[in-house]
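Here the complex is missing one protein chain, while the rest keep their positions.
After this line comes chain A, so read on.
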């Protein structure tokens, strides 16, 4: 989307909110862990453990799943409380398509907005026009076409959806493998087959062509949804994730501080089983979890978003 990037020669004035500045922020989070928190105290634990950012939300996905009801953007007081407690970046979730929640989050000074399927969607056709914002957005995807549609709308970072609030990593695995497989397939196609590939992916041709040429998404790709252990995080990194979101997995476990620090270490040393073994010892209870197969399809969060 180079046409969206302000030209460096047209003016000397500093430019905020450019695609490069938005995507660049996600580059700085790579190799790191972003943790869901619902209170300033949890945010402090996450920062102490070495999180690269925290995600402020009203309820972690496991509680949203258990309690039901409509799930929305968090209370601004709670987000302010977290912003004032930690010095690392603070992200927050807006409902899919709820551009006013996103405007509020930008006004509060959050560093990244997650247009998230974990909250109840506000629009069943349109996602937020993310180009219209200075704050960058991360969006979930289950496959390459979905990722490219979000990037076309202005997303500056993509994460796998997985199935949030389950502690079951299987869907995150499926989504990460799928996205990477579809990227590999594009790189092997002759140029004259990319038009049909774009049609099949339901994604813009220009982005399809870019992915085919570079072999990667034009933005950073993280994993999310069901990661509960250091080994889960390391597996997702080995499958090609550039960093990890952990939602319910930390604060629904027996010893959040220790588990959080262990997942941070396992993410950096994702290819070193000795380190992963060492940090996995004595962590206490992992979150109990739900098998994704036991959740009826209409209740699966990954189905939200289009």
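One rule holds in what follows: a residue touches a chain if its C-beta (ideal position, glycine included) is under 8 Å from a C-beta of that chain, and two chains touch if they have at least 3 such contacts; residues count from 1.
The definition used in the following text is that contacts and distances are computed from a predicted model.
S.K.: I notice the complex is incomplete. Of the names "ABC-type polar amino acid transport system, ATPase component", "Electron transfer flavoprotein subunit beta", "Solute-binding protein family 5 domain-containing protein" or "Pyridoxal 5'-phosphate synthase subunit PdxT", which is the UniProt protein name for the chain that's not shown?
M.R.: Looking only at the record, the undisplayed chain corresponds to "Pyridoxal 5'-phosphate synthase subunit PdxT".
S.K.: Which residue from A:38, A:52 or A:250 sits in contact with the chain not drawn here?
M.R.: Hidden-chain contact among the options goes to A:52.
S.K.: Which residues does chain A use to touch the chain missing from this display?
M.R.: 6, 8, 12-18, 20-21, 24-25, 27-32, 47, 50-53, 87-89, 106, 109-112, 134-136, 264-265, 268-269
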